[in-house]
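Inspection log for the structure reproduced underneath, given as structure tokens.
For this view, one protein chain was removed and the others were kept in their places.
Going in written order, the chains are labelled A, B, C and D, and every chain counts its residues from 1.
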Amino acid sequence: MSAFYQGSLVPLAVLVWPLLVGLVPVVPRWRARAVRVLPLAPLPALGFAMAGAPGELFLPDLMLGVHLAAVPGATLFLAMTALVWTVAGWHAALTLRAGPQAGIFAGFWCLTLAGNLGVFLAGDVVTFYLAFAAVSLAAWFLVVHDRTAKALAAGRLYITLAVLGEAALLVGLMIGAAAADDLRISSVREALSDAPMGQLGLAALVVGFGIKAGMVPLHLWLPVAHPAAPVPGSAVLSGAIVKAGLIGMVLFLPQLSGWQDVLIVLGLVGGFGAALWGLTQRNPKAVLAYSPVSQMGLLLVLVGTGSGGVAYYALHHGLAKGALFLGVGVLIAAATRQQRRAVLVVAGIVALSVAGLPPAGGALAKLAAKDGLPAVLVLALTLSGVTTTLVLGWFLVRLAQLEARPEPRHLWRGLFAGCMVLAALALVLPWVLWEQASALPLHYPLRSVNLLAGFWPVLLGIGCVALVCWRNPPALQPGDMLALLPERGMVVGPKQGAEGRLRRGATARYRRMALRALLRSRRADIPLQPWPRAGLVLFAGALALAALIGRPG
Amino acid sequence: MSLTVFAMTGASLVGLGIYGLLALPQLLRRIISFNLIGSGLFLFLGAAGARGEAVDAVPQALIITGIVVALAASALAVGLVVALARRSGLVVLPDEANPR
Amino acid sequence: MTALVIVLALPLAGALAVIALPVRAAVPVALSATALTALSALVLAASVWQGGPVTLMVGGWQPPLGIALQADGLAAALIVMSALVVGAVAMAAWFEMAAARAGPRAAFGFWPLMLLLWGALNAVYVSRDLFNLYVGLELLSLAAVALVAISGTAQALVAALRYMIFALAGSLLYLAGVVLVYAGHGTLDIGLLSARSPAPGDALALGLMTAGLLAKTALFPFHVWLPPAHASAPAPASALLSALVPKASFLILIRLWFEAMPELASTAALLMLAGLGAIAVIWGGVLALVQSRLKLIVAYSTVAQLGYMFLVFPLAGGDGSAQPWAAGAWTGAMFQALSHGLAKAAMFLVAGICIAAVGSDRLGDLRGLARALPMTGFAFALAAITLMGLPPSGGFTAKYLLMTSAFAAGQWPWALVLAGGGLLAAAYLYRPLAALFTRDARLPVHPVARAWQGVPLALAALAVLLGLLSAAPFDLLQIGRPEPAVEGL
Amino acid sequence: MNAALPVLILLSSLVPAGVTFFLAQDSHTLRNTLNLGGAVVKLGLIIWMLFAVAGGASYEASLPLAPGLVMLLRVDALALLFISLSATLWFLTTIYAIAYFGTKAELSRFFGFFSLCVAATTGLALSGSLISFFIFFELLTLSTWPLVAHKQDKPSLSAARVYLAYALPGSAALLWAIIWLESATGPVLFTEPPDLSALDPGALRGIFALFIIGVGVKAALVPLHGWLPADMAAPAPVSALLHAVAVVKAGAFGVVRVIYDVFGASNVAALGVGEPLAILASVTIVWGSVRALQQDEIKKRLAFSTVSQVSYIVLGAALASPLAMIGGLVHLIHQGLMKITMFFCAGIYDERAGVRKITELNGMGARMPWTSVCFSLGAMGMIGLPPLAGFVSKFYLGLGGLEAGAPWVLGVLVASTLLNAAYFLPLLYRLWFLPAAEDARGDERAPALVVPAVVTATAALGVGLLAASPISPLGWATLIVAREYGP
Partner (left out) sequence: MSLALDLALCGLILCVALGAVVGRGVFRSVIFFITYGLLLAIGWARLGAKDVALAEAAIGAGLTGVLLLTAHGRLRRMSVERAPRVGPNPMAATTGIAVALALGWAWFALPAPTAPDLAAALPLTGMGNPVTGVLLHFRAWDTLLESIVLLAALLGVWMLARDVDWHAPLGLRYHARPGGVLASFGRLLPPIGLSFGSYLVWAGADGTGGAFQGGTVLAAVVLVAMMAGVLPPPRVAQGGLRAALVVGPGVFLLSGLLAVALGMGFLTLPPAVAKPATLIIEVALTVSIAVTLAVLVIGPPDDKEPVR
């Protein structure tokens, strides 16, 4: 008790602040307009990240002993997350209609944010699990915010997978914790590979994180949830929240455990497959949803190879993806052709950046990632530029055709500014951080070979986009493999099958039989009652008893 | 020897009474049978008590008590029989009556 | 010793006074005699508790000439239990047997018969003389038969006659045994008999006496007289008949098998007795389950509950008497006798209240009665707890002791009987309970005085208390217990 | 004083029970004062005792009945854990019940039995010998019956009958087991484990099975659980108490006592009976959840959820590894807090909005936010989400299962988590996301109903959040395991 905490309280403050902001809607008077404070929620985290994520905190009494410390790469992750959340919050504050539902949205927004930040600060598995659960489950509310049938259905799918992921995660963490006899993430990670059932634990972890990270084939929720969620929700989901799964993989998978290969293979499949599948979509948000699947696939490949560029790549991806999703919202809000054009230009630039077109930030991210990879993967990474360009190009095409619901001009400006900020950051920030993230010199990205490697896939991709536009790809429902699953609602009604009736019938029969036997036993005394018989038994019994008594022995 | 004769008579009376008790449904006759059993037992006791050099008075006292008690029981039983007959017209217990 | 005399004489004197005095004096005289006797019963128990068994040589004559009376712990406990029951019955009868309710005949006859019955019971409890026991039993039986017949219906008369026949046959069988014992040994005193030189006729004597007493105790298959008799008597009378009367003949059995002729107890005979008891438990339970009248349910429950007491024979009798578990088994059976007495009397008094309230004891007519008569419903529930053998009641203590001994003796089937019987009891008592506690009342309810309602409640509470404070009765029962073995269990 | 305190604690609910029976129907103030007063006194005594016990004091009071039949009241850490729970929740439930019933009929009877029920639970917790445990166990059965039947309508009575039909054979089995055991070992006190060498392993297994049947009925182990869903006909405070504190907990508590204080963990392991029990508990966990999924009444669903959740405790006890034991013990408290919250809320929905069915919950979140938040917290705790209480127990159980070499426990936990989510999340989904029906009513203008729910929900959150602190239930459970069952 003497030391309720040890260390610096700053990490805790970073997490608690969003929670406090989240309490604003609890006050009924503030509830309707609570969304307005959302941009404030991530600010301490941003500052914390800019300060280099200093400090470590140990709270022995809380939970099972909470340990907060920045995970490796946390600065970048935190910065990205905070930025995306800030801008998305800004967007939300401007667009969401005031009212009680907005209040709920605001509350859970903050909770999700806290969880999202928490996964980068957790030092022990329980805290990590808590943060992970918060980010997974609270995001449910972000998905279903619109309460349309589509949103609710998407929410159902989302929560199902999220819960499955949580369960898997729990198994993995428990196996790890039991093996390590310690709750610190580092110990658990070390213990996992040798633990009895460690492989099962790792598999469970891969599944759990994979679901969150949109790893093929567990990515199902992404393409369904994104179109259904409100724009800021989609932005944080694909920009920041998916990174929670990624950081999990980074934190928990021990080196050389064999699971790396699995990640690489699945990552490649996702990286290319998802991008191509995105072409079957018409809704730009759905198309865009396949992009993070593909990008996360590439990130998983990086995780699998143990590359140091994961955080750097994720930074760019998060910012860019956030900008793109917000762009959709901005476009919808656009009132004039001019505005639309502006949005499309910005989106296009960001898209090219994601595809790795030098000298945008995306190219740097890719270059940093390629450093030290085997040649095959380098090629794959380069090739992924084609698919990325393809899918994002297709996205832009679809985006351009999107119907608008114009918003007032000043509002649009705000929205556009937010989008612009993120886009700019996506383009510029990698340059700023290049020296930190990579051992390579600052001019390395500008080398011609690298420039070329950046350019040709994009050009090829643009060609393909043209091809696709000419021959429209088939239009499919979002959620690809979902179609393979049997249609099943989550609400299971009371069972009223034939079995129940049968059982009831049988019970009734037994009950009748028992009742009849009982009624018959009512007459059981009658044979004993007449005196001649009873007396006979009595006197004969007396003699018999006497004989029994007198029996020798 | 005489005592044995009386004792055997007593035993036989008991047997006879038991037969009557079990075989006769008419309640007054059943009461008679009870009395037969009782007096048979007393006869047996009396004979046993007379075996010693002097006649034992204790059994006689017991027997007198027993006879009085038997009378009391018989009186109540007879009263019950009469009351039952008056109430329901039966001189046997219902479950031993003629099947209707 | 004075207390013992008062316990014996006062009920009889009270009965004589009630007969002799004018009708209007009957109730006060009977009640004051009851109160005084009950008081001296407590005094007697206290003196037994402090000074051991109280012995009285009637007329100053020692056996074999005279009759010895002895109040040991068991007798004292039974006397106290009877005093409590009779006291409660008298209170209830004050209301229930009033001339206005029961008619002048029953109102006149009930009080002396109750007191005579009580006197006979007390006489039987303490008597050490086999023939004196016979006379006591006859007095008991005649008073009991008269109480059955008191309601005067044809049904009651049939029941009384059937009871009479069984009782007389039982008496004669018992008398036959007494005759053989005297013929063989020249004495009737239990104490002297235990020191006798064995004779070949003893087995026959014991067999005859036992069979006779079984008929009077209504052990299966000789129980057929009991339910109609107890169900057709007025409720206070039923309470006496069910709670007390079978205990007297059972006590004589105990005296015979444990004190007078313990060496004759062959295993086969002991097992047969307990086997019949076990059948009685099940048989009575099942039949109680299918009855539709409260009094019949309670009466069949008596059949079942009496069965438990017979489990004492193989557990504490014969060779088992020297075993460490004998004390537990013996005391358990006696606890059963005590707690059953209290609880069963409470139940019959409840039945009486129900009849007074709605004029019927059919379960269908009792529906919802607990709303109007909550104390009565509660009393029934409390009594039911004892009969089911649920803690912390006296019935539980009894069952616990018997079960423990059954296991210790390796005779676990008896434990099965105890457990199964408890469940059956729960089942058959549930029906009246559920009927009482439903919401929908069928018949209009006549008001019943609260004091009357309190009587069964007090009895039932006593039955529960017997379990809660069972240490003192346990020790009391050990006083003068035959062969006080090592108290291991 | 050391003998008096346990007795006083017992009396603090026994006396209100006794007096309440005789109060007139309309003396509401007196009755409420009496019941609340008793609850407060008891709470105070227990808090005092908590500090004293932490300081090393020990309390014991005994009343010999017959030889071998000793009523022994004794305070140990386990007893304290259980009794603190029951005292706290009794207090809250009393407030809730007073508000719930208002001025309805036959309240004296209700509160009388209500207090008696708590007295029985208290006695059960304090029992220091097997036989006193049994006595209070039975008293509990008997005092709950009138509570279940309280409405006296057909469903209630039939529920009450079903309850007895399960409970009484169960107690017969328990008594059988106790006597079988004690006939060989003499009276069993929880302080010193009995010498089991007098019995052969077969007999011991039989005794163990009988014990489990006996307490398993109360703990609602499948297939002995049928009474619990049926009992949902009872009024909400009864369900709340029954499920969270009294009956099922008594059963679970009994399992713990049997395994650790009667047989001893090592003997259980040696006899090989722990694993079958753990499997039975697991089957119960899964089966209860599956059945819960099929219910469309809120209370029924909660009831089956209880069936499932209580077996966590049994599972923890049966696994017999320290961590599992901690998980099981702490779940005793945690489940209590969470489940009572949910029952409180279910009662509020019923009482204030007339909502009984799951389908009627649509949109209640906005109308009754406090209630719904509490309900959601309870549900999420049940699913096992951190930082709610349920997570802590589940985590320890999982670790314990691995420690005990029973990794399949993880599978059970996962299945349970998923199923819990499957049957609780739709409720939350309806509460928060679906629009309310047009004729829906519902308000929260009954603070005495809502406040207890908020308190328990907060507690459920708090005990999870502060689990690692030494005064938390987890701290206590760890202490118990370390002090009493440690090597």
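In this section, contacts are C-beta pairs under 8 Å (C-beta built on N, C-alpha and C of every residue); 3 or more make two chains touch, one makes a residue touch a chain.
Owing to the predicted nature of the structure, the values given are computational and were not obtained by experimental measurement.
Participant: Name every shown chain in contact with the chain that has been left out of the document.
Facilitator: When the full complex is considered, the omitted chain touches A, B, C.
Participant: Which chain A residues would touch the chain omitted from the figure, given the whole complex?
Facilitator: These residues of chain A touch the chain that is not shown: 532, 536, 539-540, 542-543, 546.
Participant: For chain B, which residues lie in contact with the unshown chain of the complex?
Facilitator: Per the touch rule, chain B residues meeting the hidden chain are 1-26, 28-29, 31-33, 35-36, 39, 42-44, 46-52, 54-58, 60-65, 67-76, 78-83, 85-86, 89-92, 96-98.
Participant: For chain C, enumerate the residues touching the unshown chain of the complex.
Facilitator: Spelled out for chain C, the touching residues are 2, 5, 8-9, 12-13, 15-17, 19-20, 22-23, 56-61, 64-67, 69, 103-106, 108-109, 112-113, 116, 119-120, 123, 129, 131-132, 135-136, 138-139, 142-143, 145-146, 149-150, 152, 157, 176, 180, 183-187, 197, 199-201, 204-205.
Going forward, only the chains that are shown with their structure count from here on.
Participant: Does B-C or A-D have more contacting C-beta pairs?
Facilitator: Most contacts of the two pairs: A-D.
Participant: Please report how many Å separate the Cα centroid of chain A from that of chain D, as a whole number.
Facilitator: 36
Participant: Taking each chain's centre as the mean position of its Cα atoms, how many Å separate chain A from chain C?
Facilitator: Chain centroid spacing, chain A to chain C, equals 76 Å.
Participant: For chain C, give me the residues that contact two or more of the other chains.
Facilitator: 162, 165, 169 - these are the residues of chain C that touch more than one other chain.
Participant: For chain D, give me the residues that contact two or more of the other chains.
Facilitator: Within chain D, no residue touches at least two other chains.
Participant: Pull out all the chain pairs that touch, please.
Facilitator: Every touching chain pair, ordered by label, is A-B, A-C, A-D, B-C, C-D.
Participant: Residues of chain D touching chain A in their complex?
Facilitator: Checking each residue of chain D against chain A gives 293-296, 358, 366, 380, 383-387, 391-392, 394-395, 398-399, 402-403, 407, 410, 413-414, 417-418, 421-423, 425-426, 429, 432-435, 464-470, 474.
Participant: Would you pull the chain A residues touching chain C in the complex into a rising list?
Facilitator: 518-519, 521-522, 524-525, 528-529, 531, 534-535, 537-539, 541-551, 553
Participant: Which of the residues in chain A end up touching chain B in this complex?
Facilitator: Interface residues on the chain A side: 526, 529-532, 535-536, 539.
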